[in-house]
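Removed from the display is one protein chain of the complex; every other protein chain stays in position.
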Amino acid sequence: MQKGLGVTGKRKLNTDKIFKIGATIAGAYVLVIIALMVFELLSESYPVWQEEGLGFITGTDWNPVEGRESFGALPYILGTLVTATLAMAIGVPLSIGIAMFLSDSPKSISEPLGFMVELLAAVPSVIYGLWGLFVFRNYFKDWIEVPLHNTFGDSVWFFSGTPFGLDIFTASIILAIMIIPTVSAVSREIMKAVPQQQKEAAYMLGATRWEMFKLAIFPYSKTGLIGASILGLGRAVGETMAVTMLIGNATGDSAIPQSLFKASQTMSSIIANEFIEASPASVHLPALVGVGLVLLITAICINVVAHLLVTRMLKVKEGIVNA
Amino acid sequence: MTALSIRPQEVEANRDSVFKPEVIDEKYKMIAENVTVTYGGIPAIKNVSMKFKERTVTALIGPSGCGKTTFLRCLNRMHDMIKSAKVVGKVTIDGIDLYSKDIDPIYHRRKVGMVFQKPNPFPTMSIYDNVTAGLRLNGVRDRKILDEIVEDSLKMAYLWDEVKNDLKKPALELSGGQQQRVCIARALAIQPEVLLMDEPASALDPIATQKIEETITELKKEFTIIIVTHNMQQAVRVSDYTGFMYLGDLIEFRETKKLFTDPKNELTAKYVQGQFG
Partner (left out) sequence: MTSTQKRLEYRMMFKQNVEKRLLVDKIVRIIVFSCVIIAIIPLGSILAEIFKNGTAAISYEFLTATPGAIGTGEGGIGPAIQGTLIIIGMSSLIGIPIGVLSGVFLSEFGENRLAQIVRFFNDVFMEFPSIVLGIFAFLIIVLVLGHFSIWAGAFALSLIMFPIIARTTEESLKMVPMTYREAGLSLGLRRWVITMRIVLASAKSGLITGILLSVARIGGETAPLIMTILGSSQFFHSFDAPMDALPLRIWRLSLLPYDSAQLQGWGSAMVLIIIILAINIGVRYFFLRKRGSGMFSRLIRQKILGGKR
């Protein structure tokens, strides 16, 4: 029994089938790429795992010199975590403040201002680096870092070390600016998702705007806001160029984050700095690929957590509506 | 500080504050004069005037979209939340103009509580915390007083017996009808003088509805109640006065019995006879 009907019956079915197959292949492309990528990263970095074992993640040596090769990525892992966490600590409160302002303002104000905040996301990382290097760094050093060091340098460990401006602190601040558009936009969406009735209930009791936030918006969107913050963390972890240009390029033991004013290195910046010079014949390249692998895993884990938190909050909202 | 420790002098001294001691006589608690509300230029209600006597229940009826909810929301300045809404006219409570520029609306909203169509307890809070939410805003911290008021409010809302052992339970775990009564208790806890209810039983089943109506009949002894309802039988059961609105105008406003049995306006007659909904 023929499946298709009509004059072009047979051909009709084939073209559609080809279409479906083509679309499916395009869809599955991402799966293939991911699988291939993981495979390539693992196989290319294999030599360094073989050589250092888990010591690659816990070691702090970084010596590409032939004959004395030794690679430990811990300083860079710490560098990434420290800068990203600091960026989050500075950027998230600002982002939530921005979201609070924009989610509750009339369109005539929230649209232009919101647009400007979102434009921050359009600026390429390398330009943030350029600006940070030639403009921000000097002001920051003179107005904030040096005074802090002079006042607290001896007593507080993370203010020690003469500040030159290319350090963890500067890099983290620029990172904080870079994550603001994302965190504030997602937070804004989350706050706007709070049902109008909740806000009305708060206002009915005679609450001020801020009290309404405390009663209706924050308890409701807590989970989502945490998710948005972790999203910012994930963004900061993957950042490369701005950090590379501002973190001061230390390697090995001296890259271990010890003070806000000391140079350091992140996983992405060590790759950016050294990848081209690393010879594939040595273990240096596998080491850098290994760093890339660790970076990838870190970024994925953080983002999966963030994703779960944000979508969980939206599911909770639906649950309440259906109750 | 307990209730017993307030001395008569303090009551006198506060006589002119926003809360005035009630006098039980046939006085108008709330007066609305020529209220017009426009949304982005389009009028929703036009020149509506009503007077509400103390300790009475007034029902607002009319077909969907006639403006009864819009009018109700003028009485506690809920339209402030909507950017495109403009309210013109005068609404006074005990003679004080709600819309005067000198007084921030949050003063007045303590006097006028509201219960919404769909129950909207704060989802992350327990029953207890929901009821005390407004009290805590007003700085009442004394645990004993809070407990007293919670019991009083939940009793008034006919919910005390059902939840008295479970006050810490999350409010969302209650049934729809119970949640609505929590909302009523929450509104009553801040000791308002007027209670606005926007179709409070429309989302509830008949038994819950009956309980709400019983509650209203009891509450009438203390509070002035204005209730919007699309259920005419409910208006008859529960209210002393009824206002009929149509397409943004107040068509008729009289004692309930008279409005339903002998309406003066032809439109009213048609509506109460069910000729249009």
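In this document, chain identifiers A and B correspond to the written order of the chains, with residue numbering beginning at 1 in each.
FYI, contacts are C-beta pairs under 8 Å (C-beta built on N, C-alpha and C of every residue); 3 or more make two chains touch, one makes a residue touch a chain.
Owing to the predicted nature of the structure, the values given are computational and were not obtained by experimental measurement.
Of A:Val186, A:Leu260, A:Val283 or A:Leu309, it is A:Val186 that touches the chain left out of the display. Contacts to the hidden chain, counted on chain B, fall at residues 1, 3, 6, 10-11, 14, 17, 19, 21-22, 24, 104, 106-107, 110, 137-140, 142, 145, 149, 152, 155-156, 190-191, 218, 221-222. Counting over the whole complex, chain A has residues 6, 12, 15-16, 18-20, 22-24, 26-31, 33-34, 36-37, 40-41, 44, 93-98, 100-102, 111, 113, 115-131, 133-136, 177-178, 180-182, 184-186, 188-189, 208-211, 231, 234-235, 237-241, 245, 268, 271-272, 275-276, 280, 288-289, 292-293, 295-296, 299-300, 303-304, 307, 310 touching the chain that is not drawn.
The criterion applied here is as follows: only the chains that are shown with their structure count from here on.
Between chain A and chain B, the centres computed from C-alpha atoms are 49 Å apart. The residues of chain A lying in touch with chain B in their complex are 106-107, 195, 197-208, 211, 215-216, 219-220, 222, 320, 323.
On the side of chain B, the complex with chain A involves touching residues 76, 78, 80-81, 83, 105-110, 113-114, 116, 118, 120-125, 133-134, 137-138, 172, 183, 186-187, 190.
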